[in-house]
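Excluded from the complex is one protein chain; the other protein chains are retained at their positions.
Showing chain A:
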Amino acid sequence: MIKAILIFNNHGKPRLIRFYQYFAEDMQQQIIRETFHLVSKRDDNVCNFLEGGSLIGGSDYKLIYRHYATLYFVFCVDSSESELGILDLIQVFVETLDKCFENVCELDLIFHMDKVHYILQEVVMGGMVLETNMNEIVAQVELQNRMEKSEASDQ
């Protein structure tokens, strides 16, 4: 199970947060801060797994993250997920974003948080991996965007 997905930038500003278990807002912010603190002090050439986030989960949970330019993509997962698998999944997710936004950058995430959520919803659902095939994800996202457009033009 994935317990949370956090995207924040090099300064710890959240760009997308998705918790699959309920935490109150202040707790969520605390988790983001703690996670940022843990992740940001690590060099880029160290491993992408991290234990010891005290706020989420416990010993069974791991932080698996990737750092792309200005953004950190952090997945908090339990032991039923394959570590390398989740790393691949982050890659798939980022590549999908790249396709949907055409050369995605932090600004896209800043201004289109909702769209990023909709894309993520096609990848992970309720903490479980829904789809890993990028073409399938992109196709579903585009179909829904098309629906939205047709609704807008109806007005």
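Rule of thumb we're sticking to: a contact is a pair of C-beta atoms (placed from the backbone, for glycine too) under 8 Å apart; a residue touches a chain by one contact, two chains touch by 3 or more; residues count from 1.
We adopt the following convention: contacts and distances are computed from a predicted model.
Considering only "Serine/threonine-protein kinase 19 isoform X7", "Glutamyl-tRNA(Gln) amidotransferase subunit B, mitochondrial", "Exocyst complex component EXO70E2" or "AP-3 complex subunit delta-1", the record for the omitted chain gives "AP-3 complex subunit delta-1", by its UniProt protein name.
From the set A:M1, A:C105 or A:M134, the residue in touch with the chain omitted from the display is A:M1, counting the whole complex. The hidden chain makes contact, of the residues A:N45, A:S59 or A:N103, with A:N45.
Even with one chain removed from view, chain A keeps its contact list with that chain: residues 1, 14, 16-18, 20, 22, 24-26, 28-29, 42-43, 45-51, 80, 82-85, 87-88, 110-114, 117-118, 121, 125-133, 136, 140, 143-144, 147-148, 151-152.
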